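Every protein chain except one is present and positioned as in the full complex.
Then we have chain A:
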Amino acid sequence: MRTTDHTETSNRVLSVLEKRFGDAARSLAPDADLTDALPGFDSLAALEYVTAVEGEFGIEVDFVGDDVRYWFSTLERTAQYVHECVEDQAA
């Protein structure tokens, strides 16, 4: 069940990136650094990414306290962060 949840979360995060970066996101490795892997992934794109993930999952990111640079640097980490946020909300 947990694996399925993680896969679904990853797929939904990936769909957020695909909307913004198209083909470049489709071939993204889970542990690839987004800044290196996606052309144009600058601070503005990172902000749009975090905001879109918030909207997709109904969560709120603490931009100063949560080390967003780390958690939103790869697809895998983002999915893990989102998963924990959702679990926290459900608890």
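Just so we're on the same page, a residue touches a chain if its C-beta (ideal position, glycine included) is under 8 Å from a C-beta of that chain, and two chains touch if they have at least 3 such contacts; residues count from 1.
Quick note on the criterion: contacts and distances are computed from a predicted model.
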The chain missing from this complex carries, among "Nitrogenase iron-molybdenum cofactor biosynthesis protein NifE", "Cytochrome d ubiquinol oxidase subunit II", "Terpene cyclase/mutase family protein" or "Ni/Fe hydrogenase", the UniProt name "Terpene cyclase/mutase family protein"
In the complete assembly, which of A:L38, A:V53 or A:V68 touches the absent chain? A:V68
List the residues of chain A that touch the chain left out of this view. 35, 39-40, 42-44, 46-48, 50, 60, 62-65, 68-69, 72-73
